[in-house]
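Only a single protein chain was left out; the remaining protein chains are all shown in position.
After this line comes chain A, so read on.
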Amino acid sequence: MGPQAEYFDHLARGQFRIQRCDDCASAVFYPRTHCPECGGGLSWVEPAGTGVVYSATIIRQAPERGGDYGVALIDLAEGVRMMARIIDCAPEDVRIGMPVSYAGIGSNADTILYRPGDAT
């Protein structure tokens, strides 16, 4: 199984994992075969679960097509950035720089959810 399949396999089992370089200790996201910083090997680690909103947008869509929804980029405490969905917060209330914490995995087991606040 390649790292992409492993990542989604983790999600299917309810586990959010990122990678860490065995050589230079860089956190790596999205999952790869080798560290993009140094070429070293990578191991799976459980992230601390905290992050900060780097940026966000609201996609405007008619109610009959599902209505507005938000997309955000989160800077994880480990130093990597990822796209994510923010829950428990109206898209209009998402602020850049806002602390967020891990809130689980989306229902299709292919998205990561965060909610406002420091508490995990």
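Criterion: a contact is a pair of C-beta atoms (placed from the backbone, for glycine too) under 8 Å apart; a residue touches a chain by one contact, two chains touch by 3 or more; residues count from 1.
As a working rule, contacts and distances are computed from a predicted model.
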Chain left out of the displayed complex - its UniProt protein name, from "Phosphate transport system permease protein", "Thiolase", "Alkylation response protein AidB-like acyl-CoA dehydrogenase" or "Sulfate adenylyltransferase subunit 2": "Thiolase"
Contact set of chain A toward the excluded chain (per top definition): 4, 8, 29-30, 54-60, 69, 71, 73, 81-85, 96-97, 106, 108, 110-111
